[in-house]
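Only one protein chain is missing from this complex, and each of the others stays in its spot.
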Amino acid sequence: MHTVVIGVIGADVHAVGNKIIEHVLNEHGFNVVNIGVLSSQEDFINAAIETNAKAILVSSLYGHGEIDCRQMKDNCVEAGLSHVKLYVGGNIVVGKQDFKEVEDRFKKMGFDRVYPPGTNIEEAIEEIKADLT
Amino acid sequence: MHTVVIGVIGADVHAVGNKIIEHVLNEHGFNVVNIGVLSSQEDFINAAIETNAKAILVSSLYGHGEIDCRQMKDNCVEAGLSHVKLYVGGNIVVGKQDFKEVEDRFKKMGFDRVYPPGTNIEEAIEEIKADLT
Amino acid sequence: MVKNKKIPLDEFLKKREQILMHWPTGSSELLDFETAKAYLKAVPDEKNFAKVLRKAKAEGKTLIQPRAGVALLDAHIELLNFLHKEGRADFLPSTIDSYTRQNRYANAEDAIKQSEKQKRSLLNGFPAVNYGVEGCQKVFEAINIPVQARHGTPDARLLSEIIHAAGWTSNEGGGISYNIPYAKSISLEDTIRYWQYCDRLVGYYAEAGIELNREPFGPLTGTLVPPSISHTIAIIEAILAAEQGVKNITVGYGQCGNINQDIAALKTLDSLTNYYLKLFGYDDVFVTTVLHQWMGGFPKDEAASMALISLGAMVATLGGATKIITKSPHESQGIPTKEANAEGLRASKIMTTLLKEQTYPKNDLLEQESDLIKKEVKTLLYATLNIGKGDFAEGVIKAFEHGLLDIPFAPSEMNQGKILPARDAEGNIRILEFGNIPFDDETKTFHKKALEKRAKLENREVSFQMTIDDIYAVSRGDLVGKALKQSKELLHEN
Partner (left out) sequence: MVKNKKIPLDEFLKKREQILMHWPTGSSELLDFETAKAYLKAVPDEKNFAKVLRKAKAEGKTLIQPRAGVALLDAHIELLNFLHKEGRADFLPSTIDSYTRQNRYANAEDAIKQSEKQKRSLLNGFPAVNYGVEGCQKVFEAINIPVQARHGTPDARLLSEIIHAAGWTSNEGGGISYNIPYAKSISLEDTIRYWQYCDRLVGYYAEAGIELNREPFGPLTGTLVPPSISHTIAIIEAILAAEQGVKNITVGYGQCGNINQDIAALKTLDSLTNYYLKLFGYDDVFVTTVLHQWMGGFPKDEAASMALISLGAMVATLGGATKIITKSPHESQGIPTKEANAEGLRASKIMTTLLKEQTYPKNDLLEQESDLIKKEVKTLLYATLNIGKGDFAEGVIKAFEHGLLDIPFAPSEMNQGKILPARDAEGNIRILEFGNIPFDDETKTFHKKALEKRAKLENREVSFQMTIDDIYAVSRGDLVGKALKQSKELLHEN
């Protein structure tokens, strides 16, 4: 049973997707640590350390994702979490942008996978499962 | 009182605009000769000769206007109507095209004024009145 | 004079020989009836218009179909597939060009050549007769859903022969609806005969166990046509078709804009067509309805057009139509690009799926409007039957002659054109001038009062100017036309 940390980063309060992700991950047999909305990078990192998580799933819906996620990979590495997979999804930038470019930007920032708006969480879970085993 | 010939050219049966143009031109004191829908270039020219008209207002709605209006100016000149003003309006080409280009094409074909889709006939009449006096 | 009587087989077959000689493509071997029947029998259910309609009606679904057609075969196929895949169309059309509609096949040939040269369509539709059965079969085989010919052809006999033999399982049109709005000086006697032939052809295939769909053109001139008028024409055309052996008929109606009137119209169109078909002895005809999204002048603005399209899809779904003929955001400008066409389709599609569980609630206004339509249709049908001495074919011709039937703004000289419609205060289409429409005094008073109420509200007279304002209204964003002065202000405001 994989432990994963989920939450919504920054000043973001979009709670619906987060609650559904928790539910669906549970159904798929994950051990889900949900730190909820309005979570800082620190909150994610601390939770991952405490629970010995294999992956962090960052949600960002409100458009400030690009700012809120700056340095996150570095901070993870610094905290000894270089082995922890880092995912991000939601509406992670401001406005409708070409997703290929957005993906590139976030991959350069160190995210392992980047999910576009309206991602079907069931499909993402298949990829995440594959990554973790 | 100016006499003008109006009608809808080619295999075109759009009758509504034609009826309204007739009504509004009448209200503005024109002597209107309406040859109706499904009219050939010949029909227009004959009507203009017979009634000694000052202008011909060609409507084309259905998209074949470009084909139907070929040589119309030449045919007018040949029939001794070089002094008669030639107007065209409606949806005169197939599809949504840049109107500037369409206007150019029809002006090159010898039309004095070219009107875009949905022209307010009241406004056009002001211009036509000015042309004729 | 033409009668509403099934054409005897031998007469039909004799006529057929002549028809097929109208243009060289008529001599194709694929038009041999045995070959054609074999081809049609092999059409799978999901590509048979009649069968897909039956299934949809049983499931209570509202399906969508665009208008589309271009001059060149490959481009036409590409267009249709695009509308299926990117537009989520359930049915495909092949809209026929205006030369073919006037049987000017030589003009069409010329335009095909020109289009090939210029690599763009100079025709406003697909010239099916020129491409013949071979070309039309290519279209049929290249797509995966049913295809229908949509046109406006007074004499569509050769066209109908060609498209059916090519596996196109539906044909739009009728002796009245493809004459009065689409022609100037062709007699109704002629066009009724022509369309009896087209229907007989479908009846012929029906006898061979092949079910094809026929669709009278409901919206007529698309310009403020009162529902009872278009319903009456639709019902008469359904009866004429049924007499020739047609078993699967889709009657149509053009969105008027008042939600209540539109829903009343769609529901009564279904019930009345079924009722009168049975009443006049046609027991085994399967009836569906189609809503045409707003058929009058569209707003120039594409976003506004999308809203109008959505409103049409809404009333279609709530009114229980089995099919919608969609418009595109390019409507006011010209034949749409395939992308714009697909936008209209997708907006319509989601409206039908979002609302599929909902119904328009029973209420007094709906009942009142339905009763009015029923009463008016009855009056018009019986007036037609009476003047035809019991025969609908003869009746229609005389009824138009005497103005008992009269369609607003039609180009045809067979039509008196004395009727003038206008909207009432709520936007329902009412009648301002009746001409010789034989409504009783009570009905006329109802229309009159409704228009007077509006006039009073707007502080003006009931007059033709109201009709003109109403014709322009939707393209300016209103349903009930504002008096010209006001609209001018409005135009500047925008």
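All chains are identified by letter, namely A, B and C, in their written order; residue positions are counted from 1 within each chain.
In this text, a residue touches a chain if its C-beta (ideal position, glycine included) is under 8 Å from a C-beta of that chain, and two chains touch if they have at least 3 such contacts.
Quick caveat: nothing in here was measured; it's all calculated off a predicted structure.
Judged over the whole assembly, touch between the missing chain and the shown ones holds for A, C.
For the options C:97, C:199, C:343 or C:406, the residue in contact with the chain missing from this view is C:343. Interface residues of chain A with the unshown chain, by the touch rule above, are 10-16, 19-20, 23, 36-38, 62-64, 66-67, 91, 93-97, 117-118, 120, 122. For chain C, the residues touching the absent chain in the complete assembly are 88, 257-260, 299, 301-304, 306-311, 313-314, 318, 342-351, 353-359, 361-366, 425-427, 474, 477-480, 494.
To be clear about the criterion, only the chains that are shown with their structure count from here on.
Once the centre of each chain is set as its mean CA position, chain A and chain C turn out to be 54 Å apart. Chain B and chain C have Cα centroids separated by 29 Å.
Each chain gets a centre from the mean of its Cα atoms; for chain A and chain B, those two points are 65 Å apart.
Contact of a single residue of chain A with at least two other chains is seen at no position. The multi-chain contact residues of chain C, meaning those touching 2 or more other chains, do not exist; every residue touches at most one other chain.
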